[in-house]
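Just one protein chain is left out here, and the rest sit where they should.
Now for subunit A:
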Amino acid sequence: MSRIAQRFEQLKAQGRTALIPFVTAGDPGPATTVPLMHAMVEAGADIIELGVPFSDPMADGPVIQRATERALAQGVRLADVLEIVRAFRERDNETPVVLMGYLNPIEIMGYTAFAERANAAGVDGALIVDLPPEEGHELVTTLKAQGLDLVYLLAPTSTEDRIRRIGTVASGFVYYVSVKGVTGAANLDTADVAEHLARIRATVDLPVGVGFGIRDAETAARVAEVADAVIVGSAIVGRIEALVETPERIPETVGAFLAELRAAIDSVR
C-alpha cells in the first residue's frame, strides 16, 4: 500500500479529516522549504503538497504565481524540488509528499527518469494540473511502475461520465477543485461543495480532498464536514510572501496558522 493510502487508512480509523498544506518548493529560497515542511508536520499536516515552479502557471492565481516567480528567480527547478524531498526524508519517512505542477518540466526530464528519480527521492505522488486522463495514460503507467500515485483533479464542471472515468484511473486520492477559477479564488460555496462531493462519492472509491478557496479556520471547518482532506494553498503562500524579508520566521508563522486550521478541522468530528 502506498504511503498516501496508508495515511488515509490511519485517518479513517481515527475518524479524522486530513489537512494538506500546499507550498511552492523553493519559495522564497531553497533553504526555507525543508524546515518549513517539518514545521508543517509538527503543526498537524497529514500530507504535504509541494509546488514545482513552472514559468507559465496558467491555473494559478496571483499569490501562487508570485511564489513561482520567486522560486524560479532562485533557480529552483524540478531536479531541485526532488532534492528538497530527499532532504526532507532524512528526518521524516512517514509523511506523504505529493508534487503539484505542470507537465512540461516532466516531459523534458522524461517520464521514466522522472518516475525513478521521484521514487528514489521519496516522493509519493504527483498532481499534474494540465494533464487530464485523456492524455495521462502513459504517465500513469510509468508512475505506477515506481509505486507512485497520480492524483487527478475533479471540478464543478466534471460530468458524471468524467467523474466515473477519473475514478478508475486516479490513485491515492482525488482532488475536488471547489470553485470555477484559479488558485486563491475567494468564492467558496460549502453547500455546493457538499452536493458535488455526494455525487463524487457515489462513483469514486477513493478519499476526496477539497481545495481552492479555503482561506481560514472557518472555511476549513466547513469543508471538513464533508471532505476527507482539506487542502490549503494560497492562504499559506500569502503568509510566506509577507515574510520574504525575514524567511527564518516562516516555519513558525505557517506552523501557527496550520495549528489553527488543525484545531478547527478536528472540532467538527
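Throughout what follows, contacts are C-beta pairs under 8 Å (C-beta built on N, C-alpha and C of every residue); 3 or more make two chains touch, one makes a residue touch a chain; residues count from 1.
FYI, contacts and distances are computed from a predicted model.
K.L.:
Leaving aside the chains you can see, what is the UniProt protein name of the one that's missing? Options: "3-isopropylmalate dehydratase small subunit", "Simple sugar transport system permease protein", "Copper-binding protein MbnP-like domain-containing protein" or "Tryptophan synthase beta chain".
P.N.:
Result for the unshown chain: "Tryptophan synthase beta chain".
K.L.:
Just to verify: which one of A:Ala118, A:Leu153 or A:Val204 makes contact with the chain not shown?
P.N.:
A:Leu153
K.L.:
In the full complex, which of A:Ala67, A:Ile84 or A:Ile106 touches the chain missing from this view?
P.N.:
Looking across A:Ala67, A:Ile84 or A:Ile106, the contact with the absent chain belongs to A:Ile106.
K.L.:
Give the residue, chosen from A:Val23, A:Ile48 or A:Leu78, that touches the chain omitted from the document.
P.N.:
A:Leu78
K.L.:
If the hidden chain were put back, which of A:Ile84, A:Val177, A:Val193 or A:Leu261 would touch it?
P.N.:
Result: among the candidates, A:Val177 touches the missing chain.
K.L.:
Provide the residue numbers of subunit A that touch the chain removed from this figure.
P.N.:
54-62, 65, 69, 72, 77-79, 102-109, 129-132, 134-135, 152-159, 162, 166, 177, 180-182, 185
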